[in-house]
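What you see is the complex with one protein chain gone and the rest in place.
Chain naming follows the written order as A and B, and within any one chain the residues start at number 1.
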Amino acid sequence: MKLLRTAILSAAMVTAGAAYGQQAIKIGVMNDMAGTYADLAGPGSVIAARMAIEDLGDLTKGWKIEVVGADHQNKPDIGSNVVRQWIDVDKVDVIVDVPTSSVALAVNEIVKEKNKAFLVSGAAASDLTGPRCSPNTVHWTYDTWALANGTGNAIVKTGGDSWFFLTADYAFGHALERDTMAVVNKNGGKVVGSVRHPFPGQDFSSFLLQAQASKAKIIGLANAGADTTNAIKQAAEFGITQKGQNLAGLLVFLTDIHGLGLKTAQGLIFTEAWYWDMNDANRAFAKRFAAANRGVHPSMVHAGVYSSVQHYVKSVIALKSAADGKAVVEHMKKNKTKDALFGEGEIRVDGRKIHPMYLFEVKKPEESKGPWDYYKLRATIPANEAFRPLAEGKCPLVSG
Amino acid sequence: MAQAAQQITAPAEASSHKSEVIAFAIMVLVLAVLPYFVYPPFLMKALCFALFACAFNLLIGYVGLLSFGHALYFGWASYFAAHLAKVGKISIPYWAGSWQWLTITNSPMVPELAIFLAVIGAAVLGFIAGSIAIRRQGIYFAMITLALAQMMYFFALQAPFTGGEDGIQPVPRGYLFGLFNLANERIMYVFVLVVFLLGFLLIYRVIHSPFGEVLKAIRENEQRAISLGYKTDRYKLVAFTLSAAIAGLAGAIKPFVVQNASLTDVHWSMSGEVVLMTLLGGLGTIFGPVLGAFTIIAMQNYLAGFGQWVTIIQGGIFVLCVLLFRRGIIGEIANLLRIRL
Partner (left out) sequence: MDINLPALFGQLLIGLINGSFYALLSLGLAVIFGMLNIINFAHGAQYMMGAFVAYFLLQFAGLNYWWALIVAPVIVGGFGILIERAFLQWLYKLDHLYGLLLTFGLALVIQGLFRHQYGSSGLPYQIPPQLTGVRDLGFTFLPNYRAWVVVFSLVVCLGTWFIIEKTRLGAYLRAATENPTLVRAFGINVPRMITLTYGFGVALAALAGVMAAPIYAVNPTMGADIIIVVFAVVVIGGMGSIMGAIVTGFGLGVVEGLTKYFFPEASNTVIFVIMVIVLVTRPAGLFGRAA
């Protein structure tokens, strides 16, 4: 019973310095506010966007910048309705975050049609900078290709050469499965099967039994959030890991590890774009963020929202207008990105933000100093290798 | 059960058709003026649901059949229309020694053809589901229609052409009859309004035809209708198919309005919503479902900021309507003024 839910969770007005009120930017953060992805994105993304603007300080002088939030409940139709109404009625200039690739792909089209801007942090489908790329979209934090490239490579090279996929049945799961299969095959491994589970799922036992019957060495979890954590828990319940099969979480967030506990999660290997305990700037951000977000530490999605919003606002201020979304995104691509959390980087012509990715391993309980101290760094994937080469994406914006 | 059917509606059979004509004129006037004041996409969506509720009301209000799975026809027609307008490929499997695919057409269709075929599709689904469901009465009928709709929901989830969780998007609006550019918000509104009014008048016509009189006789007392020589099952099936087709018409224009087709429209909660719209507006009244649909859609739209409270309020309305206002808003007004609406 939920056709449209523009939950204005926080209509925070952030006015820096003297408010002249002439120039305005309205930022719409849309994601899953109460469901499967609420912890890894959710209200935290609104907080991150607001912090991004605060931290720009004097730069925003004379600008009235407003952040609104809405819940898309992981449904493309609800997301489309919210975005249309945001742009048509509420005059929102930029849509931010949007985890759940199916919703992000729908929003991608609308934003292009209405010539606004779209900063993707939560969604993963690499199609957003591939066949479905748009001159109005920047894909910031990570994508399925980068996850597959990082985790898939590492696992196949350490002997995990036969795979069975447990895949969330929507755009994101399909893309992650496709991209990981490609990596597995390229490295000489083989994929023995896959099964698609409803999204969001509750009971994974019958799918796990199919995976078990396949005798694959690696069960690749091409899903996210609560789906991943439930699958991991139930695999333990059915003794799947005891019988020698290993789970590969292809997309795992800090908040998932927190929910699982180190006892269950230890040893998991996965790829992420950002971790709070890597340098002082990240730690400082995490401390402020956690204070505002019930103690929950920031995930890479929150960090991506922060950085992308800063870069966008800088471009709008440089252009003195947010009206032409395409022009703003073009400006964002032309200028190097620089912020406290992602450091220096760039945005490619296809909309892909380029930065290093990191391969992490979950610590053993005895290695952890306390809550939120969960990862140890296994490898850094340099920026020029972390993302899909421009030529392979089939993005129409890339001229041959 | 015949006894029971008698109680599901409180028909206000009184005075002449005059009140209906006046009410119709007011409705048309309001709908013509409203887009100058209210966000048109919202109105168009509400009109789709209004027609859907009218189609549903044809069954519950005039035959006494509670279909708890009407999202099936609405949602599937929506998928059909969206697919035909966006992709257009129709493949039919046939047996020639082994299973083969016969591809009939392979290019996107014009809106009017996509809508027409979607309505046919909904009618066929309605005919099949109806022939199964009318084998049982009352509460079983409701549960069977619900279960069938849930079955088709799972088909929609898995069928390749529906896009599963992703849905079909974006759906192009295209040119109606090759002339009218539906991308223009104003032309689109007029189109939706015209379709709504045609559907509405068709239902009105059916209700007041001799066929409609038989339906009402079945509602009042099915045993008596049988003893008078009517093959009531046939009447029920025709009414069911017709209702499904009109629900399909509403569903078929929706993807052109919102430019996507999704699982939301085939889910059981949508079936529940249309029951609520009709119940709130007034079962067995002609204008009730329209008012009910606008009220519910407006509530969802403007109370959206309250999150789950929308669902809670809707549930509360259900409870209140059943306990205190079984006639619904329009039904109560009609009863008060002793007119027919």
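Definition applied: a residue touches a chain if its C-beta (ideal position, glycine included) is under 8 Å from a C-beta of that chain, and two chains touch if they have at least 3 such contacts.
Bear in mind that the values here come from a model prediction, so they are computed numbers and not experimental data.
The chain not shown here is in contact, across the full complex, with A, B. Taking the complete complex into account, A:Val195 is the one of A:Leu59, A:Val195 or A:Ala379 that touches the chain left out.
Only one residue from B:Ala23, B:Leu47 or B:Leu66 touches the chain missing from this view: B:Leu66.
Interface note: of B:Ser91, B:Gln158 or B:Ser209, the residue touching the hidden chain in the full complex is B:Gln158. Contact with the chain not shown here comes from a single listed residue; of B:Tyr175, B:Phe211, B:Trp268 or B:Phe325, that residue is B:Trp268. Where chain B meets the missing chain, the touching residues are 1, 4-8, 66, 68, 132, 135-140, 142-144, 146-148, 150-151, 154-155, 157-158, 268, 272, 275, 279, 307-312, 314-319, 321-323, 326. Interface residues of chain A facing the missing partner chain: 1, 34-36, 38-39, 195, 200, 202-203, 205-206, 209-210, 212-213, 225-226, 230, 237-240, 242-243, 259.
The criterion applied here is as follows: only the chains that are shown with their structure count from here on.
Between chain A and chain B the centroid-to-centroid distance comes to 39 Å (mean Cα coordinates, whole Å). Within the complex, the chain B residues that touch chain A are 39, 41-42, 45, 157, 164-167, 169-170, 258-260, 262-265, 269, 272-273, 297, 300-301, 304-308, 310-311, 314.
Within the complex formed with chain B, the residues of chain A that make contact are 1-8, 33-34, 71, 75-78, 80-81, 84-85, 88-89, 102, 105-106, 109-110, 113, 169-171, 198-199.
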